[in-house]
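One chain of protein is taken out of this complex; the other chains stay put.
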Amino acid sequence: MYSFKNDYSEGAHPRILNALIESNMEQEEGYGEDRYSREAIELLKERLGSKDVEIHLLTGGTQTNLTSISAFLRPHEAVIAVNSGHIATHETGAIEATGHKVITVQAVAGKLTPSHLQDVLEAHTDEHMVKPKLVYISNSTEIGSIYVKSELEQLKDFCEEHDLILFLDGARLGSALCSDENDIELSDLPNLVDAFYIGGTKNGALLGEALVLVKNSLRADFRYHIKQKGGLLAKGRLLGIQFAELFRDNLFFELALHANKMAGILRDEISKEGFTFLTHSPSNQIFPILPNEIIAELQTKYSFHIWEKVDEGQSAIRLVTSWATKEEKVMGFIEDLKQVLIK
Amino acid sequence: MYSFKNDYSEGAHPRILNALIESNMEQEEGYGEDRYSREAIELLKERLGSKDVEIHLLTGGTQTNLTSISAFLRPHEAVIAVNSGHIATHETGAIEATGHKVITVQAVAGKLTPSHLQDVLEAHTDEHMVKPKLVYISNSTEIGSIYVKSELEQLKDFCEEHDLILFLDGARLGSALCSDENDIELSDLPNLVDAFYIGGTKNGALLGEALVLVKNSLRADFRYHIKQKGGLLAKGRLLGIQFAELFRDNLFFELALHANKMAGILRDEISKEGFTFLTHSPSNQIFPILPNEIIAELQTKYSFHIWEKVDEGQSAIRLVTSWATKEEKVMGFIEDLKQVLIK
Amino acid sequence: MYSFKNDYSEGAHPRILNALIESNMEQEEGYGEDRYSREAIELLKERLGSKDVEIHLLTGGTQTNLTSISAFLRPHEAVIAVNSGHIATHETGAIEATGHKVITVQAVAGKLTPSHLQDVLEAHTDEHMVKPKLVYISNSTEIGSIYVKSELEQLKDFCEEHDLILFLDGARLGSALCSDENDIELSDLPNLVDAFYIGGTKNGALLGEALVLVKNSLRADFRYHIKQKGGLLAKGRLLGIQFAELFRDNLFFELALHANKMAGILRDEISKEGFTFLTHSPSNQIFPILPNEIIAELQTKYSFHIWEKVDEGQSAIRLVTSWATKEEKVMGFIEDLKQVLIK
Partner (left out) sequence: MYSFKNDYSEGAHPRILNALIESNMEQEEGYGEDRYSREAIELLKERLGSKDVEIHLLTGGTQTNLTSISAFLRPHEAVIAVNSGHIATHETGAIEATGHKVITVQAVAGKLTPSHLQDVLEAHTDEHMVKPKLVYISNSTEIGSIYVKSELEQLKDFCEEHDLILFLDGARLGSALCSDENDIELSDLPNLVDAFYIGGTKNGALLGEALVLVKNSLRADFRYHIKQKGGLLAKGRLLGIQFAELFRDNLFFELALHANKMAGILRDEISKEGFTFLTHSPSNQIFPILPNEIIAELQTKYSFHIWEKVDEGQSAIRLVTSWATKEEKVMGFIEDLKQVLIK
């Protein structure tokens, strides 16, 4: 059984494990004040082409979302997200648990547009309603689509004009930035959003997300919030060592490129067999629509999510690739699919 | 510079790193449903001598405290803790951030007694006040003292009689259970408290606490709470692999014994030099009282916390040892102390 | 200028003011333990035909909603409501501020159906999502429609089968129960829902809602929650005196009947002029669709909400009547409408 279920099925890239081993017996300060965390942050600032950001290393996506959003907002302020947004669907109400409403709008290809924001602002006019304040987007999105630069620019312009905070969940940012269709550099992001994070968990790390606070007013006392929400690891070095290794050279991007390449092979080959896809997803998640019998056959050798029923006879499945996905397994999947089709 | 500042200055015990490497490319289920987490939980249940507990692996102490306490309590219910309790002082109001008051009482040797509880119950009589419901204790405590069995039994009896939940923060449980003065077995704990955790972070793991839910009514839907509070790691294997390694044999206890042994040497030798201690602490934290000049000298070669001023000329310092503390460094510290005294 | 803007434009029914005056200099216990509150509760229990309920008098709708819902739910549990539900739109995120997600579904005539609930349950399957637990409905609804008995029975059956709490916001319960189309008695409600409230503010009181807790498990320590959320009035007599007066005889129902009668006249007469309505609303709120020029004319003499734009030339307005609405003003409005139409 080989898994295309997600991008966190394996451990970490071997270089990361090596780095852990090599540094293991060094004594370091706790709580992210170790030299590896400092190094990782310096490396990230270089990559971002900006010293004027504040960076924190956190443990996971939900932790980063809830810590950031609750730190950024006052009690009456709310979040705007697409209905498929991770915080709206798969975080067990983590944002609401910190006191804030998540206003959802119907996504367009998994994405949010200024027009959505306009509608929400028009519908929230006085103190009987929450005050929309933070715009949450994911790149790549939960259905594998990506934002291009002009889309982010339009969102950013709208947010600036209306005093909204633009926050980007980058749990799969590596895959987005390494997509064939991407036109954004990592160093563009500080100009495009107010805060964002660079996901490690889904791109080769054991765990870890690097949160970048761009807007100055979002930075004050941020470490208090990390600690209060339980995200300040005693051995913060664990995060520092990993991000230092990922950004010491191009490892972070190489891993994402590999994931995308593997997804690309699957997409192309499945397409050649005449199948269509639920969404256009130029990243490491693809959603082919297959007949249910074929899905059942594939499930005998591969694990993956059945995403949704399309009609009586067909469903969309989700195939996810990662830095660890083996090309031979991808080719094997295609072979097996072809075999099933012949039958 | 050698550090006696805390028990999380180094990485992980080498066996843990090896286990991570060996399992690294295996594909596992996410979110703690991997086989290593299942194995760790089985090993822990064996050690606890009880199948009738529910065990979850979480990332750190504050995360475990806030997730548990907020899951256990209704909005009007409060926690009772000693004034030196970790949740009362060093978790940035994490418990209050989930909505619950922490009622503090003046600790006796860092510990809580039934008499404290009686006082709190008598002072909280109606709906104009919070309702005390959960009793929080740490073993070993924040000042290195430990609970003996009869003390826990008395607390447990009181809690049962008054329908209170007894929760034990075991961030340093290893050191407590391996203390010369301890008379509690790990397998006694399910009979002594309603919920507790076994700290990995401070006893050889990179991160991780194993939470044991004993009381049946505390278990319902617990994974929802872990997820909501940001503590459910995508690569939950990271926790499973570590706890499996710690409890596959006696590693967990061997590491704690070593830490205690190192603290014991420091305690005995410092004592021989005629110094006294702020507290009686038969675990891996000791608090010798030293003249300020001597402290200043020692600080040129060792890092540690100055815990509190005792009088104009003297302060108590905190020395913490761990699984990773080298005996030669301990002996070096004693030598250096003697040298300073001769001067 | 005469207002059809809402049902809380005037003060209180004169009998209520008289009752306040007559009792004014009596000394009473504070915090709802006065004899008027006790009397009101007894009168309500008689009307409900049940001694086996617990009743609390609270200050207003949002206060009652947030106090009840936060008391009833554990942190990971969520509310299901229609998208037009008051808690979903017009309470400034009060429910989320207590930590709970409000899951919204597209209302059918302002109402919720078992089919909605089925959909929500099917979409919330594991601990990555909130756990739907409380079903929030309003009667009459925010758009003036009402639930008939069979609809509540179906909801109740579904909720019992799936262990959901059925909670009814009765801010306008008087109007609902006095509707021509209603087939529910006040005394039916304890059998139809798990908790509900009887709105005083919008039916002749200065302020006040009587919350009825039917389900036993919802009652524990409820006064703690009222106090914690700021709803326990020192002079609780103010609520007791009003509800005692409203339910000493049929005053509560007489006031609601009057409001409905006034709305009925408006509805019939506007209908006769050939206009249609946005919704079918057999209660004290009606939503006629009128040409914008006519609306503009009417606004010179009457205040009311423009509810929504229907097309380029027409909008729906909301006309609300109350216990205090004067029939002569209603007739005047109709006259004025006719005059405008002649022009």
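Letters are used for the chains, namely A, B and C, taken in the order the chains are written, and counting of residues starts over at 1 for each.
By definition in this document, a contact is a pair of C-beta atoms (placed from the backbone, for glycine too) under 8 Å apart; a residue touches a chain by one contact, two chains touch by 3 or more.
Note that the coordinates shown come from a computational prediction; the quantities given were computed from them, not determined experimentally.
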* To do: Identify the visible chains that the left-out chain touches across the whole complex.
  => A, B, C
* Structure fact -> Filtering A:Lys111, A:His225 or A:Arg267 for touch with the omitted chain leaves A:His225
* Structure fact -> Of the candidates A:Ala71, A:Ile87 or A:Val193, the residue in contact with the absent chain is A:Ala71
* Hidden partner interface residues of chain C, rising order -> 2-3, 5-6, 8-12, 14, 17, 20-21, 23-30, 59-67, 91-94, 97, 201-202, 206-207, 224, 227-235, 237-238, 324
* Residues of chain A (touch criterion as defined above) contacting the omitted chain -> 31, 70-71, 74-76, 98-99, 127-128, 130-131, 221, 223-228, 232
* Touching the hidden chain in the full complex, which residues of chain B are there? Just list them. => 75-76, 78, 89-93, 96-102, 127-130
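Everything below uses one rule, namely that only the chains that are shown with their structure count from here on.
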* Express in whole angstrom the distance between the two chain centres, defined as the mean CA positions of chain A and chain B. => 34
* If you average the CA atoms of chain A and of chain C, how far apart do the two points sit, in angstrom? -> 43
* Give the residues of chain B that touch two or more other chains, as numbers and ranges in rising order. => 224, 227-228, 232
